[in-house]
Structures are given as C-alpha cells and as structure tokens.
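What follows is a structure written as structure tokens; I'll ask about it next.
Yeah, one chain of the complex is gone here, protein chain that is, but the others are all in their spots.
Right, chain A next:
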Amino acid sequence: MDDQIYDGESESSPAEKLRAKQEKKNLRKAQKKAAKNSSSSAPVMSPAAKQAELQEKVRILVNQLAIREAMQPSSTGNSQRVKDMSSHKFWSTQPVPKHGETIEEEGPIEENTPHDQIRKEPYTLPKEFEWSTLELNDESELNELYTLLTNNYVEDDDAMFRFDYSGEFLKWALQPPGYKKTWHVGVRVSATKRLVAFVSGIPADIRIYNSRQHLVEINFLCVHKKLRSKRLAPVLIKEITRRSHLEGIFQAVYTAGVVLPRPISKARYFHRSLNPKKLIDTKFSSLPSNTPMTRHVKKYKLPSETSTPGIRPMLEKDVPAVRVLLNKYMSKFNFVAVFKTDEDVKHWILTKENVIWSYVVENPDTKKVTDFFSFYYLPSSVIGNPNHKTVNAVYLFYYAVQESDEKARKSRLQFLLKDALILAKLKDVDVFNCLDILENKMFIDELKFGPGDGYLNYYMYNWRCREMGSEDVGVVML
C-alpha cells in the first residue's frame, strides 16, 4: 500500500470520527422511525402502492440525513470512497440495502410483484432511441455487441487497457443453458439503428448463506461514451429488471468496481506475472528503479512441465464427476454458484479453446477424478503502445480439491495452481489473474501473485443479508 507520503499521518481526526459516529446513530434512529411508520400504515395495500410508499420513505430518509460520507462498515479497513448517498439518486429508489444499514434479518427487500401488475410495455427511452433485443446467433449482431463493448465497456478515455471480449467469449458468457434472448437488451439510435447501449441477464443458481435461489446475473452494462449524459444506464437497469420480473425472477446478482449501496463483499484482484518483461513494457506492472530486470525475470520463471501426477485436460466424460466435486467443495463458502445440472458444468467448465480451459487430476490407480481447475481467457488491448497490442490474460475460474485437512489442502492448491500457471504460460499467456475469493489466499503469496489496483464489489438486488469477507465468496462473474 502506498505510504501516506502527502502528510505522514493517516488517522482521521477525532472530530471526524465523532461526526461519523453521530451520523451512524442518526441513520439508525431514522431507520427505526421509518420502520415504525410502515408498521402503523394501512394493513391492506397493493404492492405498487406499497412500493411507492417505500420509495417516498426512502426519499424522506435521504433528505433527513445530511450524510456527506457514509462510513463503510466493512471489516477490510480499506479507505475506499463511498459516494455521498444523496448522489445515488437512482439507487435510493431501488430495493437495495442502504450504506450503514444494520441487517438483522435476511430476505427480500420488496415483495414479488404479481404477474398482472408488472408493467407490460418497455420503459420509455429518450425519443431518439429504441429498444432492440439482440440475436447473438446472428454473426453481425454479435459483432455489433463486440464493437460496442470493445470501445466503450471500460469507460474512461485515459485507460491504458481495455477488455477485449471475443465473439466466442460473449456467446459463452451470455448463452448458458436456459438463457433468455429477451435478456440480451440493446438500445439503438432510431435513425441509424446503431447499437449504443447494452445490458445482459443470464439465469443462475446461487446459494447465499442458507438460501438457494434461482435468479438473474446482470452483466455487461455498457453505454456508448458519447451518450453518457443521456442517463441511459438507469433505464437499462429498470428494463432488465422488468424483463426479469416477467420471467418470475425478483432477485439479481451483479458486480462492479464502483461502490454502490451496498456491497455484500469486496474482493481484490491479484496478478501473477508470466511474461514480466512484457508486462513492464506495457506498464501493466512496474519495475522499481533499484531492481534489476534480470532478477525480476528470474523471480517469475516457471518449470516447463507440470508436476501433479495424473493431471490432464478435462474431457466430456469428466463432467458428472466434476459437478459433484465442485458442488461439494463449494459447500464451505457462504455465497456460491450452484451447478444444478451436468449441462451447466458442460457449458461453464468444459474447455472451449481460447475461451476457457479446464484440467482434471485423475488418480492413476483408482482412475477417479480428485481435483480440477479452470481459467478463462480474456485479453486486454493495450492503448497507444508501439510494441504491444495485447496483454494475454487468463482469470482463475472455478476449481475444487478433495483434501479435507486444511494444511493438506493448502499444499495441494499450491501444487495445482502452480501447474495452472505453467499450463497458462505454455499458451503464451502474459498474466494469470484471480480475486482473493474462494481459498485463493492459500496460494496467492506462495505463487508470487501481487496485489492489483482493482477491486470487485459483489451485490444482490432485492435481497438483504449480512456482509461477508471475500474468502466466503464462491461466485466468479465474468
């Protein structure tokens, strides 16, 4: 972490702490008051009226509290900025927990809307735009999406890197078993039919604490750079929510780098250099001025062959065994993906060249699959570098080990992930990335992963639950 070189001290003043404490107290008071009010209101009420009332209450609450900065109650102690709640105009109207809210009971924030009360027609767009459901099996529409994301998904102009999602990758990410075409929501300019915004949903099964849910995973929210002032993002979110409601789904999972009300967990990215010189040349990483490049390169050298006996690429016949292994391993975490069918595993885990690679370990004696791991390929284009166009990156995806003893598991994971690094290196990958979720902290340091400047916040829509550390998270989103 950066030394507090600006001033030499990092503590906030006692006065500031006191103020923050007072604000928290006020917030709790106001919440209690709001709860009291709602219990005394008319017992019979339509869900729509109830929602309107709730929204009004939220608005009053927000106005009552001049919270300049909600303190993040996370245990991570990171000084990540939490935006002034009043600036979250949109989120304050949505069924999400508020910053600083104490969670006592798990459950939905608003009730399911009965089908006949769900809005039938799409939300209104500014007049020059129209809705357009994308057909990703049509090569030209897939290309349009690819172009939109490539140029606009990473939003700032001075970024040095951009995600370079391939067409095959997008099909993998957006067309899992049971996918709904109506959840591939595009916005076009009416006059030119040009695609300028997109948001997607895919069906997913998760378990959060003890609650198993079939819900929608929201991803790839993207608005063309030139149209950021049109406030299309809130309409896109409302529209994908409406389309989820129409399918009888009222909860969602999503992730973002930005802190919104309110994260379930916050994970940090870690990066393991496989091609250290290129990463330095592209400024993906930096070389301290007193460190010889030669030592840096040597530090990240890997053997040219894997060392785990019985390791091999996963085959279709391994699907059932991998599913059992994975669901069993995931049972130890609090927020996980659930793989309900072999079809799910076949889609999500089985190798698709240049999209996802998966490997199993087969016990040479029993021929049983004992472990597996997978990583997906998502390169980044390098902006404005004369020598390099692309950083080839893979991201650790799902994995499972059988070992129940923690110490043995740690050493097993270190062995397996070292092989994963070697296999990635053989595919000419420059950097191997992961989050500090699952049991990744068991190998991050030992295998020379370094902390990234990126964080990923996990969110649920219309679900209230306690926060958790990243080591309790077992959901990997693309």
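Going forward, a residue touches a chain if its C-beta (ideal position, glycine included) is under 8 Å from a C-beta of that chain, and two chains touch if they have at least 3 such contacts; residues count from 1.
Note that contacts and distances are computed from a predicted model.
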Not-shown chain resolves in UniProt (candidates "2-methoxy-6-polyprenyl-1,4-benzoquinol methylase, mitochondrial", "13236_t:CDS:1", "AP complex subunit beta" or "V-type proton ATPase subunit D") to "13236_t:CDS:1"
Can you tell me which of A:334, A:358 or A:380 touches the chain that was removed from the display?
A:380
For the chain not shown, which residue from A:221, A:311 or A:444 touches it across the whole complex?
A:221
Of the candidates A:200, A:241, A:433 or A:462, the residue in contact with the absent chain is A:433
Would you indicate which residue among A:298, A:368 or A:466 is in contact with the undisplayed chain?
A:298
Tell me which stretches of chain A touch the chain missing from the display.
1-8, 10, 68, 79-81, 83-84, 86-87, 89, 153-156, 158-163, 221, 228-229, 256-259, 269, 271, 273, 277, 279, 283-286, 288-294, 297-298, 380, 433, 450-455
